[in-house]
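Okay, here's the structure, questions in a sec.
In this view, the complex is presented without one of its protein chains, the others remaining in place.
A, B, C and D label the chains in the order they appear, each numbered from 1.
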Amino acid sequence: MFLGRVVGTVWSTVKWPELSGLKLLLVRPYDLSELRTGVLTPSQEAVVCADLLDAGIGDDVIIAYGHAARVAAWEASLDHPPPAAPPIPIDAAVVAVVDRYHISESEEPPPPVAPR
Amino acid sequence: MFLGRVVGTVWSTVKWPELSGLKLLLVRPYDLSELRTGVLTPSQEAVVCADLLDAGIGDDVIIAYGHAARVAAWEASLDHPPPAAPPIPIDAAVVAVVDRYHISESEEPPPPVAPR
Amino acid sequence: MFLGRVVGTVWSTVKWPELSGLKLLLVRPYDLSELRTGVLTPSQEAVVCADLLDAGIGDDVIIAYGHAARVAAWEASLDHPPPAAPPIPIDAAVVAVVDRYHISESEEPPPPVAPR
Amino acid sequence: MFLGRVVGTVWSTVKWPELSGLKLLLVRPYDLSELRTGVLTPSQEAVVCADLLDAGIGDDVIIAYGHAARVAAWEASLDHPPPAAPPIPIDAAVVAVVDRYHISESEEPPPPVAPR
Partner (left out) sequence: MFLGRVVGTVWSTVKWPELSGLKLLLVRPYDLSELRTGVLTPSQEAVVCADLLDAGIGDDVIIAYGHAARVAAWEASLDHPPPAAPPIPIDAAVVAVVDRYHISESEEPPPPVAPR
């Protein structure tokens, strides 16, 4: 999963009934130094994600890929547990809206377990 | 999922009956600054995707990977719901044709939730 | 999926009966400018792929990852439809041999749908 | 899987019952030279991972993606074996806490099997 900010919305013509009621967001991932300093640097990445948590532009969210995204999309829209392989043609979804986070401030933590 | 532009088509000799009727497109992903400015910069990436939505060269599309792509390919070509693991040898497909999108214009949104 | 060229072959000692009869190729992905110009630039990537389509060195092929690769490997070697999760320890396979492709020549296509 | 260090924690508002009791960590992957020298260099990557092994900030951990992460999350929280596709909306988890590692010290090992 990754932590990112919602920066946009996409509208589209689709054929799949599962996608037609689904909100699609553009999310920009954070890198580690941005999380440490709170200062954003230019980023080129834009991930399209399904959203069923009512996230809006400017929100910080956690995105999961693959089966996890389809479980999230299924459970939010339906009451019963998802099937083993939810037949939803998405591969990324918002799985959490971030309230706050803590991160160690040192840029250079002590060395890892020494090689032997 | 990612947002990209259809830039080409591929013809091939294949052995799999599932692929033989499937249109294969070359799609070039957009990066975030291209979506913000509308100005394209040179890109090196080219993803081969199955298409069942009649997308053409110059169209903007959303591409999904993995199980999502196989669900999309199955549902577009057949009437009944897909099996748990659609036996189609593709890993990427067009899942939506983009009508329009909205994106926040600021290059530097306010800082994320402050570290504590 | 990606479009690439077969550049080598690998021989190995393996324990899995499913792999022992499987040809393993080294494939070098193309980037978009190579497809546009027909001129290759130095590349560092080498993907190991199972091949059941009799591709040879110099052939242009389409490679799929994950479940798609296992479906391809299963269907080419056996007559009956694959199980939901083919028990073959590979994650990449040749799914098509490329005959020809068409790609838009402009390096800078018109801007995408304008942001609003 | 990759080897990384726990550098932070994330708190979030979520709708999925499976995630509500799950601790989410920020993990920074190591690169090979850091493992060889024990000296960390600035890194930009931050992966959000579920943790059920009580890892804390400063711990070195192994992270797995996809089905492996959901198996780990399921087994740690429940007694019985996991279903074929655990319905948990996560795609990364701590699967081991690292005690120590050994790595070959040479930066330039002897050449690989010679091409023929």
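As a convention for this text, a residue touches a chain if its C-beta (ideal position, glycine included) is under 8 Å from a C-beta of that chain, and two chains touch if they have at least 3 such contacts.
For clarity, every value in this text was computed on a predicted model and none was experimentally measured.
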| item | value |
| --- | --- |
| Selected residue (touches chain absent from view) among C:Met1, C:Ala64 or C:Ala92 | C:Ala92 |
| Positions on subunit D contacted by the hidden chain, ascending | 1-3, 30-33, 35, 52-53, 62, 64-69, 71-72, 75-76, 81-82, 84-85, 93, 95-104, 107-116 |
| Hidden partner chain, residues of subunit C it touches | 5, 7-16, 19, 24, 26, 28, 30, 34-36, 38-40, 42-49, 57-58, 60, 66-67, 70, 83-85, 87-92, 98-103, 105 |
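The rule is simple: only the chains that are shown with their structure count from here on.
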| item | value |
| --- | --- |
| Rotation angle superposing subunit A onto its copy subunit C by C-alpha atoms, nearest 5 degrees | 145 |
| Proportion of interface numbers common to subunit A and subunit B (over half same, under half different) | different |
| Shared-contact residues (touching 2 or more other chains) in subunit A | 8, 30, 35, 66-67, 84-85, 98-103 |
